[in-house]
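Supplied in structure tokens, the structure appears directly below.
Missing here: one protein chain of the complex. Every other protein chain is in place.
In this document, chain identifiers A, B and C correspond to the written order of the chains, with residue numbering beginning at 1 in each.
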Amino acid sequence: MSANAQPGVNHDIRDPALAEAGRRRVDWAHLSMPVLQAVRKQFIKSQPLVGRRVGACLHVTAETANLAITLRDGGAEVVLCAANADSTDDEVAAVLVKDYGIATHAVRGADRETQRRHWDAVLETAPQVTLDDGCDLIGRLHTARQDRLSGVLGGTAEGLRGAAAEAVQYPVIAVDGSVTKRMFDNQLGTGQSTIDAILRATNLLLAGLTVVVAGYGPGGRGIAARARGLGANVLVTEVDPLRALEAAMDGFRVMSMTLAAEQADLVVTATGNKAVLAREHFEKLKNNAILCNAGHSSVEIDTEALERMASARREVRRHVEEYALRDGRRVYVLAAGRLINLATGEGHPASVMDVSFATQALAVEYLVKHYATLERRVHAAPAEIDRQVAKMKLESMGVRIDRLSLEQEKYLSDWPQGY
Amino acid sequence: MSANAQPGVNHDIRDPALAEAGRRRVDWAHLSMPVLQAVRKQFIKSQPLVGRRVGACLHVTAETANLAITLRDGGAEVVLCAANADSTDDEVAAVLVKDYGIATHAVRGADRETQRRHWDAVLETAPQVTLDDGCDLIGRLHTARQDRLSGVLGGTAEGLRGAAAEAVQYPVIAVDGSVTKRMFDNQLGTGQSTIDAILRATNLLLAGLTVVVAGYGPGGRGIAARARGLGANVLVTEVDPLRALEAAMDGFRVMSMTLAAEQADLVVTATGNKAVLAREHFEKLKNNAILCNAGHSSVEIDTEALERMASARREVRRHVEEYALRDGRRVYVLAAGRLINLATGEGHPASVMDVSFATQALAVEYLVKHYATLERRVHAAPAEIDRQVAKMKLESMGVRIDRLSLEQEKYLSDWPQGY
Amino acid sequence: MSANAQPGVNHDIRDPALAEAGRRRVDWAHLSMPVLQAVRKQFIKSQPLVGRRVGACLHVTAETANLAITLRDGGAEVVLCAANADSTDDEVAAVLVKDYGIATHAVRGADRETQRRHWDAVLETAPQVTLDDGCDLIGRLHTARQDRLSGVLGGTAEGLRGAAAEAVQYPVIAVDGSVTKRMFDNQLGTGQSTIDAILRATNLLLAGLTVVVAGYGPGGRGIAARARGLGANVLVTEVDPLRALEAAMDGFRVMSMTLAAEQADLVVTATGNKAVLAREHFEKLKNNAILCNAGHSSVEIDTEALERMASARREVRRHVEEYALRDGRRVYVLAAGRLINLATGEGHPASVMDVSFATQALAVEYLVKHYATLERRVHAAPAEIDRQVAKMKLESMGVRIDRLSLEQEKYLSDWPQGY
Partner (left out) sequence: MSANAQPGVNHDIRDPALAEAGRRRVDWAHLSMPVLQAVRKQFIKSQPLVGRRVGACLHVTAETANLAITLRDGGAEVVLCAANADSTDDEVAAVLVKDYGIATHAVRGADRETQRRHWDAVLETAPQVTLDDGCDLIGRLHTARQDRLSGVLGGTAEGLRGAAAEAVQYPVIAVDGSVTKRMFDNQLGTGQSTIDAILRATNLLLAGLTVVVAGYGPGGRGIAARARGLGANVLVTEVDPLRALEAAMDGFRVMSMTLAAEQADLVVTATGNKAVLAREHFEKLKNNAILCNAGHSSVEIDTEALERMASARREVRRHVEEYALRDGRRVYVLAAGRLINLATGEGHPASVMDVSFATQALAVEYLVKHYATLERRVHAAPAEIDRQVAKMKLESMGVRIDRLSLEQEKYLSDWPQGY
């Protein structure tokens, strides 16, 4: 624990003295998070989380700070650790400990061992609700720390799938299944922030470039749409025929990565899979091609294979590494293939996290209310939460929409007449 | 039955002699329906429908003719009637009877009584599978003709919802729930064909106009996207907060119809509801505003209310009716508020129906195979059919996509490592 | 002259009795021509053309009728013939003669000899101002009918270039050089009306198609933008490096026609040149490719060469001709390669012609005022007319814009300070 620790708040952060610098950031994020603020106002009144312990493993950023504060203001005891050591904002961590008394265990650049220690620090508090961006807490609870499983009433997570999803021992709301999350976080947020991060890393002019987007899930769609919106000619690669078809009908060229790589000025991977760019594709790239990754994990570009093809490697600009290939071509990799919008940008805009985190806060409330009747499996976010978040977001934008009249409601549910 | 009837084929059509003129249209549609042709080739080999009676109530068009032929070539005995008397192509009906021996009961402009007779002619053949564009056959089977219910193994339908959906007595595949249908028919097809129909009716320049789209379901989204693609400034109205939010985040202005009506040069309704444009909105319209409907039924614009506000009414161009309001404004209604892409255009492009009808043909095959194990309720189209249609469509476009490697498949289903 | 001729009005039209049917069309166009109506109101007051004879060779359409009426209401004696026999609307011609007493010489489908006679009928009236859509009157005045040259004070024209432009013997305002004309007529009008005409001819779904646009002048840009706006993937071919570069930076792929032809589902020519699609390109086309022309003249597609490659040819749909090539491929040509928006559509929307014709009307006024001081050469449309038309158009749209303050005007003309 750092020297001038906050009395009474268990924590492991860089330095509480950094709070000064982080305060403005938490406030600036607050400004762009009107939906979460609306939830917070409700929570302050209704106190739905009183007496509940919430353990959260999230990117420790200014936006997350606003979520943690909202949960706290709803009555919860909140303990926080980092979903990713690279994204931890030490100054924000300091604000949480110092100004808000929220137990935080997060240090930028912490090694894997320290991260595990931080997860365990959270689990030691016996959280009744877990929040995961990814599935770190859930993963640890179901593997190394099954001893802590029994006290958990429910949790939220993202990216739970396959065998892992089938094995969960408590009700988990998959917030990435919510409409608003998919719209804001996966599509709008990833779309803009990926392009933004590429521009910050390279200062490339996108107009006139051939940009290949690997993957046409919500993230890839957002990236493709924004790249086109900035004047690029966009190619899409996919493994799923429905998504491939959607890309084609959206006016994008669709082809295999082997063919796409030959034409690419810039490739952005957004598939959630590994080795999407591999040796067979590197062999086709044009001289000066630029590669980056917008997927969660850094395995999408097989940089090891690329390194084996290279005779030299150097950083030519911050976050831009040049691989001089033995055949004379040069290839550039951004941020070493790590998730680019976190590595070279600022992650999602606050207004994106606003919607995601409002959904999360309402999902925590929902779990606390309904855990007794929920099956122990992965659940979609309740439609009612989606609707409520959408309504609050529209209100924050000053948008009023129509309502069905009684007559219209009746019309919608009747058998058509005249048989 | 008409004078020079086709021997042995029961039918009620305008005139078999019209076949000559309809043949080219059936062929032209064929050209744009490569997916259905691929299904047909499969069917010719595997004969999945041998001995089955299929009753279909669809728009009798050149595209439907290709579906009916495909089902017939799969071994079925097909009987066809019209989902909408206004959309019946008498020449195509003649081709079906004369060239393909398909029993057809459809006459353009038939009155309601004749339509009922046509439905019953189909039901008299004791169909084992019903196809509905809408739910005319299903509706009649569940109300006036319950005597024919017991022999039905399954059906396909569109737009089944509410009490009607809950009451179905046999397994029904809701083809409008299929991904490809939603993508092609509801969004791409309605989007383009609605705009196309408006241009044919008016020859308006869309660039610079303020266009209001009521409803941001797939149809409304397609219309909004295409109107913007032609240079219009688009406003969206909605009753659903999620759809409203999506429209706003897509960059459209969203507001109540009362406000939108004040600014509209053109209003297009696409909600599936009634009285979306009603007196309160007519009162706000600018002089020379133009109104039309892209929804299934003609009740979206309350033309009766408009007529009560008008001192005179005249057709100023084919399909364009001018209402001279008592306050001096003039308002124009296209195609009397009927579904515009059928009324003034040619309905969906053949390549749209290609995807829908390939899905329908495969759904019929699926029902015949699986009816015994399917619950008696509305089912979504099986995901496998969607994938298969998407694959066939991509192939027809000459698009090749990537496949997951074994290693990638494994990666996708594992727990992330390191807990 | 037809039997029931209008007394006192010299004319050669199909039949004055057709006026009844044409009246609605002239009125409907009127509705979409607020700028021309604003000019007409001015003209009625100021009578700038009193005593002047105006000879006009234009497409005889409902929009042209409104121009002719405007000039007449400004005091001119107007005589009209057809710029293109295919575009003549016989019913509108009848309205002009019967309702407005405007001497009209135009019959749909007239042969070349009759057209020459119509030109001469106009020239016999010794027009002082000529209006040409193309340069038919000017061409004839400078070749076969130089006897009539001396009385002409000035004229307007489109497409005058090369040797022809250098040889003109009186001041000619090239209305196609006006900003509003380029924006509305060449880009917005051609863009929408070409796509509209293709849809009417084929009912193709553009989404997902590869569309090749030959030429990236204003027309080609408009077509490319609208095709993209409807979901197509657009390729551009060009001979001019600046235009080619502009297309590339707009996000379109740019390549030679030889390469583009291999990928095209649809090719649209818009170059103003001949043999843009020639044998070498036909040889590369995919099976079922569709070809059409949006340029003024029908020489852009070398249909003769295509015919030589074909073993059979038939009309498969109105305006759609199938060429069965000897190698088994089929290629479709729309409207025999004629200007598609006139051949299968309705030409430009009235609101496009509104701007063009308001410019023409003001150009006629300008010529009558200033002919004495204008050099005998081709002049650009005066900037003041462009501004005035733009202002009137904005007013008709209800758009108010800002004005420079005095301080701002001063700021714009000063040397920057501080040297």
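The rule we apply is simple: a residue touches a chain if its C-beta (ideal position, glycine included) is under 8 Å from a C-beta of that chain, and two chains touch if they have at least 3 such contacts.
Just so it is clear, the model here is predicted, and its values are computed rather than measured.
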Neighbouring shown chains of the undisplayed chain, as defined at the top: A, B, C
Omitted-chain contact residue, chosen from C:Leu245, C:Met309 or C:Leu374: C:Leu245
Which residue of A:Arg24, A:Arg279 or A:Arg377 touches the chain not shown here: A:Arg24
Option touching the unshown chain, where A:Pro16, A:Pro127 or A:Gly189 are the choices: A:Gly189
Sole residue of B:Gly139, B:Gly231 or B:Gly295 that reaches the chain not shown, by the stated touch rule: B:Gly231
For chain B, the residues touching the chain missing from this view: 207-208, 228, 231-233, 248-253
Interface with the undisplayed chain - residues on chain A: 24-25, 27-28, 31-32, 188-189, 191-192, 195-196, 199-200, 203-208, 226, 228-231, 288, 316-317, 320, 346, 348-352, 397
Contact set of chain C toward the excluded chain (per top definition): 112, 116, 134-136, 139-140, 143-144, 161-164, 179-180, 183-184, 188, 237-242, 244-246, 248-249, 254-257, 259, 272-275, 297, 299, 386-387, 390-391, 393-394, 397, 399-405, 407-408, 411-416, 418-419
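Heads up, the rule we're going with is that only the chains that are shown with their structure count from here on.
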Centroid spacing, where centroids are CA-atom means, of chain A and chain C in whole angstrom: 53
Approximate Å spacing (C-alpha centroids) for the pair chain B, chain C: 37
Centroid spacing, where centroids are CA-atom means, of chain A and chain B in whole angstrom: 38
Sites on chain A at which at least two other chains make contact: 248-249
